[in-house]
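Moving on to subunit A:
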Amino acid sequence: MADLPEDVVLSVENLSIDFKLRTHVLHAVQNVSFQLKRGQTLCLVGESGSGKSVTARSLLQIVDRPGRIADGKILLRNGGEVTDIATLFPGSRPMRAIRGRRIGLIFQEPMSSLSPVHTIGSQIIEAIRVHSDVDKSTARARTIDLLRQVEIPNPDQMADRYTFEFSGGMRQRALIAMALAGNPDILIADEPTTALDVTTQAEILDLIKRLQVSRGMAMLLITHDMGIVAEVADEVAVMRFGRIVERGPVDAIYHAAEHPYTRELLASTVKLTHHVEGKVPAVALSAAPQPILSVRNLSKIYGWHGKANALRAVDDANFDLYPGENLGIVGESGSGKTTLGRLILRTVEPTGGSITYRGKDGGAIDVTTLTKRELRSFHREVRLIFQDPFASLNPRMTVKEVIGDPLVVNGLAKGRALEDRVAELMRMVGLDPIGMERYPHAFSGGQRQRIGIARALALDPRIIIADEATSALDVSIRSQILDLLLDIRQRLNLSFIFISHDISVVRYFCDRVAVMHRGRIVELGEAEQICTAPQEAYTKSLISAVPNPDPRNKRMLHRHRFVAPANA
Partner candidate 1 sequence: MLGYIFKRLLYMIPTLFGMSLISFLIIQLPPGDYLTSMIATMSDSGQTVDPAQIERLKEIYGFDDPFYIQYLKWIWGILSRGDFGHSFEWNQPVSGLIWVRMGSTLVISLLSLLFVWIVALPIGIYSAVRRQSLADHVFTFFGFIGLAVPNFILALTLMYVAYKYLGQSVGGLNSPQYTGAPWSLAKIGDFLAHLWIPIIIIGASGTAALIRILRANLTDELHKPYVITARAKGLPEYKVILKYPVRIALNPFVSAIGWVLPHLVSGVTITAIVLNLPTAGPLLFRALISQDMYLAGSFILLLSALTLVGMLLSDLLLALLDPRIRFN
Partner candidate 2 sequence: ADFNEADILKDKVSSGAIPPLKDRLPENPLVIKPVESVGKYGGDWNMALVGGGSLSMLFRYQAYEPLLRYTPDWSGVTPNVAESFEVDAESKVYTVRLRKGMKWSDGHPYTTADIKFWYDTVFSDKRVAFVGQDHWKSGGKPAMLDIVDEQTFKVTFEKPNGLFPLQVAWANADQTTRCPKHYLEQFHIDYNPKADELARQRGFESWIASFQAAAGFQDDNAFFLNSSKKPCLHAWMFIIAPGENTERAVAERNPYYWKVDTEGNQLPYMDRIIYQMVADPQVLLLKAMQGEVDLMDQYIATPNNKSVLYDARAQGDYDFYTLTSTEANVMNFIFNLNHNDETKRKLFRNKDFRGALSTALDRQSLIDAVLVGQGAPAQPSIKKEDPLYNEQLATQFTAYDVDKANAMLDQIVPKRDDQNFRLDEEGRRLTIIFEIDQARAVFLDLFQLVIPMFQAVGIDAQMRTMDRSLWETRVRQGRDFDATAHQFGANGGVAAMLDPRYYVPTDANAMYAPAWQLWYRDRGNANAEEPPVETKSQLELYDKLKATSDPAGQREVMKQILQGAADNFYVFGVSLPPDGYGIVKNSMKNITRTMPNSFGWPTPAPTMPEQFYKV
């Protein structure tokens, strides 16, 4: 077996992975080669669905069922020897020794990757104890420490909570903590910060960097955020349609990209850092200056753990949404953004406050008092795109059924027409209709997210609440989708509540932005103003942490941290 160069810990050589489907074989990964070097970071970027996650999973031999390593080697330095992971039996002892201990994996879908019935703590403790012989209490102490490191507030309490009590970003951080628990030599991070606000994201990346430096950990970072790539990558590989189309040092990729796709990617990144040109301000769009949605004093308290522990997930939120307006909501992970969105739709019952919605006929209704039946017609007009696309897709329905469902239940289409409409929606969000008969689990993260978007668009709604709707998309598709949404908005006078961590997207897409912190809306203003001249200290710190998509100008390092006032 070929020896690996000294600094290479893992080398993938000509890896091909096939999925044998009903009608055809999908070559998800073809002839992929790359190397991970000690203490260095390889960033894998590329189009959504290009095979990044599959590649990552193959390193641990956990590719989903019909997937099969068709060809190639995965060479891992194992002490003095070199093991070819591709030849190991998935459940075998040597493979298990590699999992978690040698190679840690942060899954792309943090929301679904945690057990729904175990506490976060027990899942991490277990990860610690598989590979090191420590007793429960030590493991727990370490768990709490890890949770603290990934910025989970009150880690000793949170360790005993269940997944569904965690916000999206918190789950992602828990997963990161879990991957780090085994002190792996190689960390594979599959879009590890998509659900994190920029501040937290920066902290996490910092943490990883520190570990890399101190322990020589190699990292394979899969991400869509060219900013992050610029900040942390040593090397970059660009994937498209299952192949690595370009690979090189980070600087070369950013400043001398060869491949047209890479260039397109970078161009999109740049485009997104600017506000849309020629965008008509929302208020002008609308003839009636009356808000379509007014939220007043809305609050939600989670209090299962007793009064003392009651958590104000949303605290006295007030804002208006005008027809045709895009309202961005940004804020720290766990600050209550998702909860706010759900409160508006009443899928979570508010503890207090009111939500006034002005229907098509101009009559105002109080959403908090709607009956089930009335809610249903309300839901037709106000749509939600879920933060966790995986969980929001019925695992037992094909994509065709999922996207078609709103059309069917509202009696809008059936038979051939339904199929055509579904195909059209899929094409709109950049999915190949060939996948119509596949089940959700057989898609990549970004593809699933687009399925969610397609579903939301199916009904011609009046408001869309998009919860991190584009976080898993590569920049080029992301910008296409955003343009699509803007276009639809123009045509249908649609309004958006756009929850996002990606400041550039918010800036590109939104008219006004609300900044949330610990359940409160701390600042609300024009998007441009918030992004360029924030008033509140928290907002300032947020903006300062936005990574700059230029490896020569790593802004994240100059960010400043916001320390919450003591009384908050």
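With respect to how the candidates were assembled, all candidates are chains of the complex that A comes from, given by their letters.
Odds and ends about this structure:
By our rule, a residue touches a chain if its C-beta (ideal position, glycine included) is under 8 Å from a C-beta of that chain, and two chains touch if they have at least 3 such contacts; residues count from 1.
Predicted model only: the values in this text are computed from it and were never measured.
Going through 1 or 2, you find that the chain touching subunit A in this complex is 1.
Note for the complex: subunit A touches candidate 1 at residues 60, 62, 64-65, 91, 96-101, 105, 107, 109, 112-118, 123, 126-127, 130-131, 162, 164, 175, 178, 181-182, 304, 390, 441.
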